[in-house]
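Shown here: the complex without one of its protein chains, the others still in place.
The letters A, B and C name the chains in turn, as written, and every chain counts its residues from 1.
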Amino acid sequence: MSVRIDETASGVYVIAVTPFTETGALDEASIDRVTDFYLEKGVSGLTILGMMGESHKLSSEESRATMRRYLKRVDGRVPVVVGVSAPGTDPLVAFAREAMDEGAAGVMVAPVPTVRTEEQIHGYFAGVLDRLGDIPVVVQDYPLTTGVNISVATLLRLFEAYPSIVMLKHEDCPGHAKLGRIRNAPGRRLSILVGNGGLYLPQEMRRGADGAMTGFAYPEMLVEVCALFAKGEAERAEDLFDLYLPLLRHEAQPGIGIALRKETLRRRGAIGSAHVRHPGPKLGPDDHAELGQLIARLERRLSAGRTMRAAAG
Amino acid sequence: MSVRIDETASGVYVIAVTPFTETGALDEASIDRVTDFYLEKGVSGLTILGMMGESHKLSSEESRATMRRYLKRVDGRVPVVVGVSAPGTDPLVAFAREAMDEGAAGVMVAPVPTVRTEEQIHGYFAGVLDRLGDIPVVVQDYPLTTGVNISVATLLRLFEAYPSIVMLKHEDCPGHAKLGRIRNAPGRRLSILVGNGGLYLPQEMRRGADGAMTGFAYPEMLVEVCALFAKGEAERAEDLFDLYLPLLRHEAQPGIGIALRKETLRRRGAIGSAHVRHPGPKLGPDDHAELGQLIARLERRLSAGRTMRAAAG
Amino acid sequence: MSVRIDETASGVYVIAVTPFTETGALDEASIDRVTDFYLEKGVSGLTILGMMGESHKLSSEESRATMRRYLKRVDGRVPVVVGVSAPGTDPLVAFAREAMDEGAAGVMVAPVPTVRTEEQIHGYFAGVLDRLGDIPVVVQDYPLTTGVNISVATLLRLFEAYPSIVMLKHEDCPGHAKLGRIRNAPGRRLSILVGNGGLYLPQEMRRGADGAMTGFAYPEMLVEVCALFAKGEAERAEDLFDLYLPLLRHEAQPGIGIALRKETLRRRGAIGSAHVRHPGPKLGPDDHAELGQLIARLERRLSAGRTMRAAAG
Partner (left out) sequence: MSVRIDETASGVYVIAVTPFTETGALDEASIDRVTDFYLEKGVSGLTILGMMGESHKLSSEESRATMRRYLKRVDGRVPVVVGVSAPGTDPLVAFAREAMDEGAAGVMVAPVPTVRTEEQIHGYFAGVLDRLGDIPVVVQDYPLTTGVNISVATLLRLFEAYPSIVMLKHEDCPGHAKLGRIRNAPGRRLSILVGNGGLYLPQEMRRGADGAMTGFAYPEMLVEVCALFAKGEAERAEDLFDLYLPLLRHEAQPGIGIALRKETLRRRGAIGSAHVRHPGPKLGPDDHAELGQLIARLERRLSAGRTMRAAAG
């Protein structure tokens, strides 16, 4: 039996990549490998077929295969959220149902880029959510990519009207104040996980976020930061976060980010190839060198920290 | 054996709707009916699964079914161009090959919305066209919808580098001068068909267009206008066009246009339902009345014209 | 004493051009000439320094000079609305006050392009309107240009909160249903004048608009269409409109429209030069010929109409 996500979800739901072979075919063996990698790093859940999962570059058949392979490998150990955002509601709903039948814990939906006013935004989600029934839903609020700006009022109205919405993926920017207003609003308390590549994670945890839903290639840091916050050790959490910030900021660059992330995961042995499907970014020799330099700097810092702690111990 | 489009294509390649039943299922019987309708009106070709064909709201399986049904019903009587634009090149190429295998005459490709500079635009098309091989390609230049502005220089460079590009669907706006520059450029002479709902058809024909690729619900007018231009009777062509212009301008409204077009086709008996898939526009009672009024005005004018011609005859 | 616009305003408030000399200097003599031209054509009011008035390409000093010259020439014969939209509220308010002191009848304000949610839109207008006090305000709703989509609910809320808003310049597109909803909403009845180059004027008048606020170079047609609608002769109004529609649609093209409009006004003797300031469109020889052809076609039709009416008379 599969677990469904609910409002109490917290921790790190890692945005999982969709691995390809060097020639661009779906690499199902690497799905297994990266699943193990994520689970070893302690994530609380997986989110597959999100924007960074290159889901829009898959055929329906490939999306289905990716979804099944991930679900099979995870095998119920953690909840798996499936990104189902699509330009048409009919295929969206059909795929969401299929995912739930296969054992998904919930689905994630971002608004289509053509809705603008709150009435249109509300109407869009109503049209989708009415048909999704009781499937647990994560609303993705990512204006930079969707072009859709959802106000706090509209979000709260949706949360009120649709109990099936159990989680908000917050990645508006600037968004700290918005997050705080949602957290402090009366009414049902949802799970709020943050995206934006994790760039503002400590500030967002201090504002009341429950965790992160992002794909930084060192998910163990995100996991530990969230754990430290859960224990009330905010300053220590932020110290740890800051160690990784130079690399995280590098990976969070728009456009080229997915290539940097896949290459880092490849270097860490998590996937077989860093191939990004066309159209997509490609790293040149200087990009590779630069990434290597930032990783080396991170490793030196981590190692210095360990030495210091050992000496202090 | 199927015919392939080439640089000599002209006349009206009607942008075909994808008909749905009232409950949103693909309506294959209406595909047959509207195919017959288009052919009776004298179109030179069909373009299926374009933006106005709601192709982005279909699953891969539905796209395939639509494509097959249209090709089967047309049965080689006119060439059928298949819209294959997609966010990922792998599924795009796979579908294009499948369409050609099934008898399509060529495919239409618009750039993905994320490319900006000419280098990126050229790189995008190169990545796609290299893989499409010798499949005849229509490049769709529609900045209002794609957000991608392709300069004359980049278009000409692409035409030069890729002989498989045989047609330009021109719908830049303002675009008359651009059309003229492309038409008058040295080098290979491509077919240029115009879109933009046909709103500027006479001016564009005078600038050297070879026809129209648009889905106005009275395609017989587009057909006759193109025929008159071909006979050198530009003023008569424009007189005819102007009769339909009030309705055409109404249907060409962004956003609501597809709903108006489908409703008009339904009223003309060409499809069974005017259903537009979610998310999409819906006509209210006032919209229906308004459309009826414009159609009635058109019919009065046409009838007055016939009376006058009869009296004069 | 100057007249102020109020909710009863109707008819044509022509969007007035800002004329320049061939070398780009402000052409104050042509301001006088085009003012006389507009008044002779029967407009009910003038709107100066709007977007089509190239106001954003003027220095503060030139805006002031344009405003003063127009007001002086009009000399109270019709109300003059002054466009004051600006990225900063401080200069906006200062200029609005100055305009009112000089005899303007009201000011027109469009939202800055950075506001997105209804809360932001309302907040923007509140910040401006609170400081404008009792100056009569026209809210310009033109999403295509501003990128700001204002819902019916937000507009009505603003109208309710700010009695100083006396008019809506409606140019959302598609916008007929929106116009109808605003017109039929309970509460204060504002003046609604339509823009969008006048492209949908008859349909909008049928939906309850009170007139047009646009700059089509044959304002006499707009004036007569509005007058006929006021007399209840909708069909005759639409017949007249349709005669001009081919040219109007040509002039309404984005980007190049201002150049076509100024050139038409120049040909009609209303301004000395068609110069558009840099950066802006320039007409080539083919554009000139095309415009000439459309004007010639219009004149033939008008003359045929007169002949027919004379024969019938």
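Rule of thumb we're sticking to: contacts are C-beta pairs under 8 Å (C-beta built on N, C-alpha and C of every residue); 3 or more make two chains touch, one makes a residue touch a chain.
Values in this document were obtained by computation on a predicted structure and should not be read as measured data.
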Contact with the hidden chain (one of C:67, C:96, C:115 or C:194): C:115
Option touching the unshown chain, where A:22, A:36, A:75 or A:242 are the choices: A:242
Positions on chain C contacted by the hidden chain, ascending: 24, 54, 56-62, 87-91, 94-95, 112, 114-115, 123-124, 127-128, 255, 277-279
Absent chain, residues of chain B that touch it: 116-120, 143, 149-154
Interface with the undisplayed chain - residues on chain A: 173-174, 176-177, 180, 199-200, 203, 206-207, 235, 238, 242, 245-246, 249-250, 253-257, 281, 284, 286-287, 290, 293-294, 297
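Simple rule for what comes next: only the chains that are shown with their structure count from here on.
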Chain nearest the overall C-alpha centroid of the shown protein atoms: B
Of all other chains, the one whose Cα centre sits farthest from chain B: A
Chain centre separation in whole Å, for chain C relative to chain A (CA means): 48
Gap in Å, rounded to a whole number, between the CA centres of chain C and chain B: 33
Separation of mean Cα positions, chain B and chain A [Å, integer]: 39
